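Okay, handing you the structure first.
Here the complex is missing a single protein chain, while all its other protein chains stay put.
Chain IDs A, B, C and D follow the sequence of writing; residue 1 opens each chain.
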Amino acid sequence: METGIRLALTLSQIGAVMVAVLLTVAALTLLERKVLSWMQDRMGPMEVGPYGILQPVADGLKLFFKEDIIPAGANKFMFSMAPILALVPALIGFAVIPFGPDWTVDVLGVNFKPFVITDINIGVLYILAFASIGAYGIILGGWSSNSKYSLLGGLRSAAQLISYELNVGLSIVGVLLLSSSLSLVTITNAQAGGFWNWYFFAWGSFPQAIACIVFIISAVAETNRTPFDLPEAESELVAGFFTEYSGMRFAFFFLAEYGNMILVSCMATVLFFGGWHAPLDILQGPEALHGITGIFWFSLKVASMLFLFFWIRATLPRLRYDQLMRFGWKVLLPIALGNIVLTAIVEYVVHG
Amino acid sequence: MTLPLADLVTILPELLIVGMACLILVLDPITPSGKKDFLAWMSLGILGVCALITMTDFGETVVAFGGLVVVDSYAAFWKMLLYLVSGLTILLSMSYLKEEKIELAEYYAFVLLALAGMMVMVSGTDLLTIYLGIELMSITLYIMAGLKRSEARSIEASAKYFVLGAFSSGILLYGISLLFGVTGSTRLSEISAVVNGPASEDPLMLLALMLIIVGFGFKVAAVPFHMWTPDVYEGAPTSVTAFMAVASKAASFAAFLRVLLEAFGGVKPNWNVLILALCVVTIALGNLVAIVQTNVKRMLAYSSIAHAGYALIGIVVAGWVGIDPDVSSRGISSLMLYLAIYSFMTLGAFAMVAILRKGGLEGENIEDFTGLAKRHKGGAFLMLVFMISLAGIPPTAGFIGKFYILMAAVNAELAWLAIFALIFAAISAFYYLRIVMVMYMRDPSPEQEKNTRLTLSPQVSVVLACAIAGVVLLGVFPGPLVSLTDLSVLSISPVR
Amino acid sequence: MDVPVSYYVVLSGIVFSIGLVGVLIRRNIIIILLSVELMLNATNINFVAFSSYLGNLSGQVFVFFALTVAAAEVAVGLAIIIALYRHSASINIDDFRLLKW
Amino acid sequence: METFVFFYFASIIVVTAALVIGLKNPIYSALALLVMFFHVAGLFVTLHAEFLAIIQILVYAGAILVLYLFVVMLLNLKREEHFHSQWIVGLFLGCVLFAEAVLLVVKGETTLGDNLATPTASIELTQGNTESIGELLYTTYLFPFEVASLILLVAMVGAVILTKKGIMEVKG
Partner (left out) sequence: MTEMVVPSGGMPWLTLILILPLLGSVVLLLAHESMSRQIALTVSLLTFIVSLPLWFLFDNGQAGMQFVEKHLWIDSPAIHYALGVDGISMPLVLLTTFLTPLCILVSWTAIQSRLKEFFISLLVMETATIGVFGALDFVLFYIFWETMLIPMYLLIGVWGGPNRVYAAIKFFLYTLTGSILLLVAIMVLFFEGGRTFDILTLTQASYDPGLQSLLFWAFFAAFAVKVPMFPFHTWLPDAHVQAPTAGSVILASVLLKLGTYGFLRFSLPMLPDASVTFTPIIMTLSVIAIIYGAYMALAQSDIKKLIAYSSVSHMGFVTLGIFAWNAQGIEGAVLQMVNHGITTGALFMCVGIIYERTHSREIGDNGGLAKAMPKYATFLVIFALSSVGLPGMNSFVGEFLVLVGVFAWDKLTATLAALGIILAAVYILYLIQRIVYGPASPKMLPKLTDLNAREFGMLVPLVVLVFWIGLYPKPLLDVMHASVERVVATHSASIVVQQDGDSSDNVLVMSEVLPPTVNVFEAEVAP
C-alpha cells in the first residue's frame, strides 16, 4: 500500500516535470526564433496563430505526419534506437533538480517531497553521468545512418562531448568544495539568505564566477549549440549526425537538444545562482509561500539562462573544429583546474 | 586535516622521482631540441640523490600511510637495484634514441614514472598499493614499448604487451577481490592473520591464491604465462626492452615474493608446489625454445624467461615446508642476489644489441654478430663475457648467482631441482655460445667488414663499463652484495 | 539483505569466466579489450558485494581505484590500437605477422 | 523482493556479458556491454554503493565505452567472421573456471564473511556513502590516490605520444 502510494505520487511528479519540460521545449522553439529575429531586427514566425504563437504546434504536427525514412544500408535497429538513447538521458536528469523548497509533505502516511522527484545524495554525479550517456544517441545515430556526413558528425560530437564533459565536471568541483555535498538540495539550501550567498558570488569564500563561466561555455558545447555546433554544422556536414533522420525520430533529437539545454540551465541555476532562492530574502515572501516564489525565481533564472543561450547563438560565429578542441583542452581545462586549486586553498584558509 | 608529513618524508625518494618526471614533462616544450640530454642528466642526478636517501633505509622498518607502504631493508635493496637499472637505461637511451629517431624527452619521464611504479610495488604492503604500482609500471611500459611508432613491429609489440598485460591484471585483480571477500582486507598482514587462522582451508582462498599467482606469473614471465615476452622484447626499442627485461622483472619478483610470504606465509604447502611446477616448466621451456631463435632479442627474451625460472627456485625454497626459517630466508636472499646479478648481465647484453644497431646494421639477428671479434674486439669481448655470465660459467657473476640459488635449493633438500636447473644451464650454454661462436669463429662478410664502426657514445660506454664491472666484480668479489642481500632479506612470517 | 553473498560471487564468477573466454576466443582486439572490461567488472561486483556484506568500505575504495586504472588502461589501449591500425589497417590479432604470436 | 531484483540484474548481466563476446559486430558488443554496465550499477545500488554505481556509469558507460565506440567507428571496423582457432581451449577453460567458482561457493565450505565484522557496520554504508569514501580516499588511501593520479598522467601523455601525428617529425 505504502509502496503504491509512493509510486503514484512519484509518477505524477515525473509526469508533471515531463509536461513542464516538453512545454518549455515547445515554447523554446518559438522563443528562440523570436529572440533571434528580434535581435536581428525582424519579425520571426508570425503566420500561425497570433504572433505565430501556434508555430510549435504546427511544427509538431508536421514532424508527426512526416514520412519516417530509414536510409538503405542503415542499421535499422540502431537507427531507431539512437533518438531514444539521445532523449532519455536528457529527460532523466531532471529527477534530481530541486524546483522549490525542500519541503516534506505527509500524504496518506507517506513522506513526500513535492518539489524534487528524488533527492539522492549524489545528485550532481547523477546528472553528469546521464549527460554523458547522451553521447551514445548521437554517436550511434551518426554511425547507423550509413552516411559519411552522419558518421563524421557523430564522431565529432562524441569527441566534443567527452572533452567538454570534463570541463563541466571540473567547473562544478569548486561548488562541491564549498557545499561539501553532492546533493542538489543541500547545495541549494546552502545558498539561502541572499544573492551574496550564491556560489556565483560566494561571500566569505572564493567566488565561483569563473567556474560558472566555464560551466556555461562548456554547457553550450555539451548541448551542441552555436558556437560549438560543429556536429550539426549545416554548411559543413549537412546537419551532422541527424542528416538522415526525419519525422518523429528527428523530433526526438530535437527534443533531446532542447531538453539538454533546459537541464544545463537548471543546473547552472542550482549550482551557481541559488536555485529557487530569491536574490534577497524579502523577495522570497513568507515561509508558506516559498513554494510558489521558489518556483517563480527558479523559472526566472532558468529563463535568463536560456535567453543567454539564444543570445550567444545570435552573436557568436561558429568555431573551427581544432579551435574548439584547443579551446576546451588548453583554455577551459586549465582555468577549471586553477579554480579548483584556488577554491580549495581559500576554503582551507577560511574554514580550516 | 593535516598533511601526514612524517609519511611524506618516508616516501621522499618516490616524491622526488615523480617530481622530476613532472618537471621533465613541463620543461620539455621549453627545452631546445638539441638540449634534451640535459633532462636525462637531471634525471640521473635525481636518481643519485634518491639512492643516497634510500641508503639510509637499510636496517630500519618504517610503516607509512597506515600500513599501505613500508620502507624496510627489503624494499631498500630493490629500490637501489631499480635506481641503478633505471639510471643505466637512461644512459643507454641517450644515444640510442637519437639513433632510432625517437628522441622524446617524455621518454625519460616515462622511465622515472615506471620506476616510481616499481618502487611502489616493492614497498607496498597492501594489495591495493601493489596493484596500483603494477599498473603504473605496466601502463608506462606499454607506451614505451610502442614508442618507435614509425615501425609496425614496435606498435605490435606494444599492442600484444598491452592485451596480455591488461588480461593478467584482470586475473590478478579478480584474485585480490576474492581474497578480500575471504579475509575482509587487502592489507597483507591482515590477510595473513585470517589466512593463517580460520580461512586456511577455504577453497575460495585457494582460488584467489591461484589467480594471484597466475597474475604475477604473467608479470614475471613464467611459463605458461610467458607468451608475450618474446614478441614484446623483440618489437620494443632495445633500450626499453632492457628496461623491461630487468627492472620490471625485478620489481615483479619483489612484489610477488612479498605477497606470497607476507600474506600466504602460513599456507606454504598450498602454493609451493604450484611455484615449483612453474619453476620447472619455465626453466625447461625457456631454455629449449631459446635454442631455435635466430633473433638475438628473441633469444634473450627466452633466456630471460629461463632466468625467471631460476629465480623462481628462490621462491620455491622460501616456501618449502619443513625446513629451517634460516634456510627459507636463504631462498629469499639468493633470489635477490640472482636478480641483481641478472640485471647486470642482461642489461649489458641488451646494451650490446643496442649499440650494434649503430653500425648501420639492424643488430638483432644473430647473423649480425658475425665476425664481430674481427670488427670490434672490445665489443665482442664484452658480449662474450655477458654470454658466459648468462650461461652461469665462472668466474663471472652469473655463476655466483646460480651458485647461491642452487645452494639454497640443495639446502632445502631439493638437490634434484638443482640438478635439473644445472642440466638446463648446460643446455643454455649452447645458445649463448652460439653468439660467441658467430662472433669469434665466423668471418664477417665483406659488407659487414665495412661496417666496423660501432660508435660508442660516452654514455653507452659507461653503461657497458658498469655492466661489465658488475659481471666481473660480482663474480670475483660477491661478498658485499651477498651480505647486503642477507641483511635486507624479508622477515618471514612463522611457518605453521 | 536476503540475497546471500555467495550469489554475488557466483555471478561475478560467471562474468569473469565469460570475459576470460572472450579474451581467448576473439580475434578482434577491441572485443578482447571489452572482454577484459568484463573481467574487471566481475571484480567490481565482487568487491562491492563483499564490501557491503563485511561492512568494510575499503572494498569500495578498491573499486574506485580499479575504475581509475581501467580508464587509464583504455585510453592507452585505444591509442595503441589506433597507432596499430595506421600501420596495418587491421586490428585482428591474427594479422600481426611481423612478430610471431 | 531483493532476491527478485538481484536475479533480474544478474540474469541481464550474464546475458549481456555473453552477448559481448558472442556478437560479431563490435558495435553490438559494445552496446551489450553498455547495458551490462547499467545493470552492474543497479546491482551496486542494491548493495548500498550509490557512489560507485554512479561512478560506474560515469566512467565506464560515459567515458570508456564511448571511447571504444569512437574508435570502432573511427577505424570503421568490419564484422569478424571467425573466432580465434583456440576457441575450444578458451571455452573449455572458461567452463572449468566457471564450474570451479560455482562449486566452491555452492558447496559452502568457504568461510566467506564469517571471518570479519558482522554486517552491523553497514550503517556506515547506508548513510553518507560518498562522504565516507571521500574521507577514506583523502586520509587512509591518500597514497594510492596519488599513485592513481600518476597512472592517469602517464596514460594521458602516453596516449598523446602514441597517436599524435607529426610528433616524431617535429622532435626527431
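The rule is short, and it goes like this: a residue touches a chain if its C-beta (ideal position, glycine included) is under 8 Å from a C-beta of that chain, and two chains touch if they have at least 3 such contacts.
The structure displayed is predicted, hence computed values, not measured ones.
Asker: Missing chain touches which shown chains?
Answerer: B
Asker: Could you tell me which of B:Gly59, B:Gly197 or B:Pro395 touches the chain that is not displayed?
Answerer: Checking each option in B:Gly59, B:Gly197 or B:Pro395, the one touching the absent chain turns out to be B:Pro395.
Asker: Consider the whole complex, including the chain that is not shown, and state which of B:Val281, B:Val410, B:Leu456 or B:Val472 touches that chain.
Answerer: Only one of B:Val281, B:Val410, B:Leu456 or B:Val472 touches the chain omitted from view, namely B:Val410.
Asker: In the complete assembly, which of B:Gly34, B:Pro446 or B:Gly479 touches the absent chain?
Answerer: Within the whole complex, the residue contacting the unshown chain is B:Gly479.
Asker: Can you name the residues of subunit B that touch the chain not displayed here?
Answerer: So the residues of subunit B touching the unseen chain are 373-374, 377, 384, 388, 393-395, 399, 403, 406-407, 410-411, 415, 418-419, 422-423, 425-426, 429-430, 433, 436-437, 440-441, 477-479, 482-483, 486.
Everything that follows uses one rule, which is that only the chains that are shown with their structure count from here on.
Asker: I'd like to verify one number: the distance from the centre of subunit C to the centre of subunit D, where each centre is the average of its C-alpha atoms, in whole angstrom.
Answerer: Their C-alpha centroids are separated by 6 Å.
Asker: How many angstrom lie between the centres of subunit B and subunit D, each centre taken as the mean Cα position?
Answerer: 30
Asker: At least two other chains touched by the same residue of subunit D: list those residues.
Answerer: Where subunit D meets two or more other chains at a single residue, that happens at 51, 55, 63, 67, 70, 74, 101, 105, 110, 112-113, 116-117, 129, 140-141, 144, 148, 151, 154-155, 158, 162.
Asker: Any idea which subunit A residues touch subunit D in the complex?
Answerer: Answer in residue numbers: 78, 120-122, 125-126, 128-133, 135-136, 139-140, 142-143, 151, 154-155, 158-159, 161-162, 165, 182.
Asker: Enumerate the contact residues on subunit B facing subunit D in the complex.
Answerer: Residues in contact with subunit D: 1, 4, 7, 11, 18, 22, 25, 33, 64-66, 68-69, 101-104, 106, 109-110, 113, 116-117, 120, 126, 128-129, 132-133, 135-136, 139-140, 142-143, 146-147, 149-150, 155, 158, 181-185, 194, 198-199, 201-205, 207.
Asker: Touching residues of subunit D toward subunit B in the complex: what are they?
Answerer: Within the complex, subunit D touches subunit B at residues 100-101, 104-105, 107, 109-117, 138-144, 147-148, 150-151, 153-155, 157-158, 161-162, 167-168, 171-172.
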